[in-house]
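All protein chains but one are shown at their positions in the complex.
Every chain is named by a letter (A and B) in the order it is written, and numbering of its residues begins at 1.
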Amino acid sequence: MSKKHITTRINGEDVEFLAEPGASLLAALRDELGLTGSKEGCNNGNCGACNVVFDGALVNACCVLAVEANGVEITTIEGVANGEELHPLQTSFLENAALQCGICTPGFIVAAKALLDKEPDADEARIRHWLAGNLCRCTGYDKIVRAVLDAAADMRRTPA
Amino acid sequence: MAVKDYIAPSSVDDAVAVLSEHGADARPFAGGTDLIIQVRERRRQVGIMLDVKKIPELMEYSIGADGSLRVGAAVACARLYNDAEVARRFPALIDSASLIGGIQIQSRASLGGNLCNSSPAGDSIPTLIALGATCEIAGRGGRRTVPVESFCTGPGANVLQPGELLVSLTFPAPAANSGAAFERFIPRNEMDIAVANAAANVTLSADGATFTAARIAIGAVAPTALLVAETGAALAGKPVSADTIAAAAAAARAAARPITDMRGSADQRRHLAGVLVTRVIEKAVERARKA
Partner (left out) sequence: MTDKPNYRVIGTRPVRPDGIDKVTGRAQYGADTRLPGMLRGYVLRSPHAHAKIRGIDTSKAEALPGVKAVMTAADFCAPGQTVDQLPDLSANLMAGTKALYRGHAVAAVAAITDEIARDAAALIEVNYEVLPPVLDVREAMLPGAPILHEAMRSRTPTGPGENPSNIVAHTLSAFGDADAALAECDVVVDIVTSTKMVHQGYIEPQAATATWNPDGQVVIWTCTQGSFPARQNCSQILGHPISKIKVIPTEIGGGFGGKIAVYLEPVAAVLARKTGKPVKLTMDRSDVFEGTGPTPGTSIRATLGATKDGKFKALKADMAYENGAYPGAAATYATMVAAACYDIEHVKIDAFDVVVNKPRTQDYRAPSSPAAAFAIEQLVDKAAEKLGMDPLKLRLANSSHEGSRGPMGMPFSRIGHAECVEAALDSPHYNAPLEGPNRGRGVASGFWFNVGLRSSVNVTVQPDGTVSLVEGSTDIGGTRASLAMQLAETIGVEYEDVKPAVVDTDAVGYNDVTAGSRVTFASGMAVVEAGRNLIKEMTARLATAWNVPADAISFSNGVFSTADGSKTGTFKQIAENVVGRGPGLTVSGSVNAGFLQGGGFAHHIVDVEVDPDTGKVQILRYTAVQDVGTAVHPSYVEGQLQGGAAQGIGWALNEEYYYDETGRMVNAGYLDYRIPTTLDVPMIDTILVEVPNPLHPYGVRGAGEPPIVPPLAAIANAVYRATGQRQTQLPMSPRRILETTGKLG
């Protein structure tokens, strides 16, 4: 087995790394690139804690091979804030107390951003449907859904 | 033990060459949402991960002049359900494509992958059967076609021979006055494997009062999804009525050969086959009348 040389773009930066052919994108992000904001909750596509935007689509990084990242644009939780300026979703999660332990939070924020980027008018039903692949065990989802609704309203008032 | 190589060919011929050379050690994947996990959890031994998403033919879909739909085997579910024209003409396909996993899975998972994974509970398979899809398979000796109801041969098993690759699925144009629908039953409201599922494709008389033809398929109640000829026969030529639909549901229950496992009991699955067949026929009738 030989490692593959991968050239990709993560959070706006060109990145190169070596990947085992069977390694997941999640393992590469966390272990090779030190981007530990993407979390491993299940490692089989059932919790959403490792959500990233990959080639424009929301994916579970545990269900993507690292080698598939070649030539692709990726956004992780580390790329959601604009420098020191938090994304409205991040602010809204803080103000709504939408996190308790926080382990699922990166996945929820990445997933919610992927939704609001294309559907700024998403309502509660749509938000709940979109986020059904993200598990949270602390909050009962109430404050998470409210935080996304608030952020959406905020983003509609002040378009980026 | 580990994966030795990753190959992403750019043509069907190149993919077939890799598959022919390496036999069962090479395994094609599109979304990879099943295969990558099976390999990681060491439930399946794969030496070469063959990524078919660089093959244009597998990544395209189109509606033909005759109204038929050809879908490359690797087209992600989300691309289909985000296409208004596909959604308008093939709503049952959208029923299925929007239920396979969560959003994160649908952005990668494909109908072709769902079919090749050949789970008895695959959420697209009853729909593919009800819609009368044809599988186009490429191999060393050229291409062949297989009706989708003959594709799966058992849990995780199908008609693909060593060196063969599923290229596309073709759906005939929906008949006039026809409608189709898919439903599944799961314990939660998302993210589960179907306890049972069902799809119906019904054609009505011009006045919408009589079934003229029907294809009904049920899943997760036998080693493979089943085309239930008896259910179709119970409908054809009969008036659209609760009694007719109940007879069809009874035929579906009789055809089911379910097992008991952690997802449901045999009795529950047989019962659900009847419930779901009733619901999808009713929904298909509604769609047919609107068509």
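We adopt the following convention: a residue touches a chain if its C-beta (ideal position, glycine included) is under 8 Å from a C-beta of that chain, and two chains touch if they have at least 3 such contacts.
Predicted model only: the values in this text are computed from it and were never measured.
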Residue in contact with the excluded chain [from A:Ile74, A:Ala132 or A:Ala152]: A:Ala132
Absent-chain interface as seen on subunit A, which is shown: 20, 27, 30, 34-44, 46-47, 49, 76-78, 80-81, 86, 89-90, 93-97, 99-106, 109, 127-129, 131-146
Absent chain, residues of subunit B that touch it: 1-2, 41-42, 185, 187-193, 195, 261-265, 267-268, 271-272, 275
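To be clear about the criterion, only the chains that are shown with their structure count from here on.
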Separation of mean Cα positions, subunit B and subunit A [Å, integer]: 29
Contact footprint of subunit A on subunit B as seen in their complex: 2-6, 31-33, 36-37, 39-41, 46, 49, 51, 53, 76, 78, 101-105, 107-108, 189-191
Parts of subunit A lying in touch with subunit B, wherever the complex brings them together: 1-2, 4, 20-22, 24, 43-46, 48, 51, 57-60, 62-65, 67-68, 111, 114, 129-130, 132-134
